[in-house]
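A quick write-up on the structure given underneath.
For chain A:
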Amino acid sequence: MAIDTTIYFPAPSRASAYFDGLQMLTGAALIIFMWSHMVLVASVNFGAGTMNTLARFFEETYMAQVGGPVIGCVFLLHFFLAARKIPFRLDQQTTIWKHSRLLHHTDTWLWVIQALTAMIILIMGSIHMWTVLTDLPITAAKSAARIQGGFWLIFYLILLPMVELHVGIGFYRIGVKWGFIRRNTRKGFKRFENVLTSLFVLIGLVTIVRFLTLPI
Partner candidate 1 sequence: MGRELTFHIFRYDPEDPDSIPHTDIFIMEEKENMTLFIALTQIREEQDPSLQFDFCCRAGICGSCAMVINGRPGLACKTLTRELPKEITLMPLPVFKLIADLSVDTGAWFRAMNEKVGSWIHTSKKFDPSAREERMDNALAEEIYELERCVECGCCVAACGTANMREDFVGAVAMNRIARFMMDPRDERTEDEYFEVIGTDEGIFGCMGLLACEDVCPKNIPLQDQLGILRRKMGWNTVKHLFRFGSS
Partner candidate 2 sequence: METVWTDLLCIGAGLAGERVAIEVSTAGFQSICLSIVPPRRSHSSAAQGGMQASLGNCCMGEADCPDTHFQDTVKGSDWGCDQEVARLFVETAPEAVREMAFWGIPWNRIVPGKSVYFKGGKPYEKTESEENEGLITARGFGGTAKWRACYTSDGTGHTLLYTMDNKVVELGVTVHDRTEAISLIHDGETCIGAVARCLKTGRLRAYLARATLIATGGYGKIYRESTNAVINEGGGALIALDTEIVPIGNPEAVQFHPTGIVPTNILVTEGCRGDGGTLLDVNEERFMHEYEPEKAELASRDVVSRWMIHHIRRGLGVKSDHGDHLWLDIRHLGAEHIKTKLREVEEICNNFLGVDPITQLIPVRPAQHYSMGGVRTDKDGAAYGLKGLFAAGEAACWDLHGFNRLGGNSLAETVVAGKIVGKKIVAFLQGSESKYDTALIKGAVIKNQERIDGMISGRAGHENVFEIRNAMQDVLMERVGIFRNGKDLQKAVDSLQGLHEKSRRVGLRSNGRGANPELSLALKIQGMVRLALCVAYAALKRTESRGCHAREDFEARNDRDWLNRTLATWREGSDLPTLNYEAASKVVELAPGDRGYGVCKIISCDGEIIGA
């Protein structure tokens, strides 16, 4: 680019574009992670051995030791990016709250839910990750012990639906925002998303029950 043009027409800031793209990518990465996570944890339903084998595989390949912190970072990055959209100012919060109540519009509510769940996930997810990652290796027995302790039971009962809602809505939102879901496919996709979210919550619950009944 010639120098004089750069002076008179400074290139537009591309920060917004990068941030938005990254927000989507980190979101998508986290979705994929959460699905894998689901596979790992839910494998306990096929017996403690299955879960242990999977967990051992991750550890022996160092995927847990490296992957864990990486996920932690992605998690934080996603938080920083998405936080740009969360209203932290009181007047903005009141505005969006009043607006959503007035409008009777599901997609707007979905966003409010996404922002609210995000805050909870931020705190609970961090605690959870810290707990698990500082107490490697992962074994079905350790997990079961935690859950049967009671505190973690309540903890997961709260976190689970929060995460699934956030993920489900996030998935739908990526589709809508980037035009993968079109006007004529929106309705169908939304229904699909609801089913998926409920299904995941269900599997999670079954898993928790399984942990509760797993002999330590």
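The candidate set was assembled so that all candidates are chains of the complex that A comes from, given by their letters.
Structural remarks
Heads up, the rule we're going with is that a contact is a pair of C-beta atoms (placed from the backbone, for glycine too) under 8 Å apart; a residue touches a chain by one contact, two chains touch by 3 or more; residues count from 1.
Because the structure is predicted, anything quoted here is derived from the model rather than measured.
By the touch criterion defined above, chain A in this complex contacts candidate 1 out of 1 or 2.
Residues 1, 12-14, 16-21, 84-85, 87, 92, 95-96, 99-100, 102-105, 107-108, 111, 173, 176-183, 186 of chain A are the ones touching candidate 1 in the complex.
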